[in-house]
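Removed from the display is one protein chain of the complex; every other protein chain stays in position.
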Amino acid sequence: MRGNKGALLTLTIKLRQGQFVLNISAEIETQAVAIVGPSGSGKTTILDAVAGLRQPDAGVIQVGQKILFDSHSGINLPPYERQIGYVPQDLALFPHLTVQQNVLYGMSNGDAEEHARPVLQILEIQELLSRAIGKLSGGERQRVALARALMARPMVLLLDEPLSALDVDLRDRILPYLERVREELKIPMIYVSHVPDEVRRIADWVIALADGKVVRSGVPAEVFGFETEKHLA
Amino acid sequence: MTELFEVTGFTVLMAGVATLVMLPPGIFVAWILARRQFYGRSVLETVVTLPLVVPPVATGLILLKLLGRRGLFGGVIDAIGVDVVFTWKAVVVAMAVMGFPLLVRSARAGFEAVDRRYEGVAATLGARPLKVFWTISLPLARRGVLAGAVLGFSRAIGEFGATVMIAGSLPGSRTLSVAIYRHAELGQDTAASILIIAAVAIGFVAVYVANRLGVAT
Partner (left out) sequence: MTTIMRSLSLLLIVGFWLPSCSWPVAQSGSLSTATVVVSVAASLSDAVGDVANVFEKQTGIQVLVNAAGSQILATQIIEEVPVDVFVSADERQMIRTIAQGNMDEGSYLQLLSNQLVVVVPSDRLMGISRPDDLIAQSVRRIALGDPEAVPGGVYAQEYLEQEGVWDALESKVVPMRNVRAALRAVEAGTVDAGVVYRTDARQSVNAVIAFDVPVGRGPRIIYPAAVSTEPPNPESAAQFFLFLQTSTAQQIFEAYGFISLLAH
């Protein structure tokens, strides 16, 4: 199924791993889409597939005009050519590098200062740059991981449960950052979460997943309106 | 007494060179065995393990057949005008070959212990495989690599069987182990003991250095 040229994101993924079968198809035309569902439903697998870290058995992954994966024509871009920003659930901050080295890791020499400044500003990590990764608080780590992904100038941002490890206080403090990233940098994002509040604030489209299949999709109000948390972990 | 210094110094230097020689290919082989699937993988694994299982003299014979004038590489080496057999270079070769499997084992474990997530994220940040290797995999695997280097070095110091075969037992290029053996053979226990103490001392130093590098052997 070829993507609709107007769609920001086209995902058709068929993937089998052991007993688990992922089979989804979605075309997203909004800027921020949330994927919700119980654990084990395949959310992280989708992100991995979009990032190029997992290869679907069949399908198409297309971001805007750029085809990242197409099993029919044998296209499979390696991760380093996909221009994806990935913030995994455990953040995966490089432990042997400083904050600055982490954040600048994806930047090539040609990148302009003007690109870097807004990111640093929005996420307020200037003071953190010389610190060691081990010395950061939970919220700081989150922001650094975000900054690192954004510095690489991604076409789309993948966020895997970015706030789930934080306590409520912290969540409320970090959420605005995400909103600002969305508003000011205008980078499309795929946001995996199981917290309705976050989803409502960040996303304008929601895909609900269960057992590797899409069970519902729509605007947050639709998806969360009648459906209760029984679809969510 | 001069023999003590000459032989010990020679052996340590040769072992050092051998360790350096085995590091690049050792790290490379360890990395591809840890991270890549490819045809002939098990063949590579077997070949790498061979010097561990086969008696050193047999390994020495294989090396002799390869490097001797009639050998596969011997012809080429001769044509370039380089002498290997019966020179210090042969000592390095024997040591490097015997130490290689230990290096690979340890380095491989080091690479396998690196969380693939880091490598994956680095790739999404635009890093090609070589950059990932240099900036992420190798630094995070450095304990295994260094431990492997120490093991390889220690093995090189103790190397005997293969060395005798391709380097001979010639004065001026005798290694510690060969010298110890020679004295023991001739019943010169005092001389042998002195050299043995030197060998033990080297062992202690190696372990000490390894600990300083923060590496468990």
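Think of it as A and B in the order they're written, each chain with its own count starting at 1.
Simple rule for what comes next: a contact is a pair of C-beta atoms (placed from the backbone, for glycine too) under 8 Å apart; a residue touches a chain by one contact, two chains touch by 3 or more.
Bear in mind the structure is a predicted one, so any value in this text is a computation, not a measurement.
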Going by the touch rule at the top, give the shown chains the omitted chain contacts.
-> B
Given B:20, B:47 or B:201, the one touching the chain that is not displayed = B:20
In the full complex, chain B touches the hidden chain through residues 10, 16-17, 20-21, 23-24, 57, 61, 64-65, 68-71, 74, 83, 85-88, 138-139, 142, 164-165, 167-173, 182, 184-187
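In this section, only the chains that are shown with their structure count from here on.
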Chain A residues within the chain B interface of the complex | 48, 51-53, 78-80, 82-86, 88, 90, 92, 94-96, 105-106, 108, 148-149, 152
In their complex, what parts of chain B are in touch with chain A?
-> 115, 117-118, 120-128, 135-136, 139-140
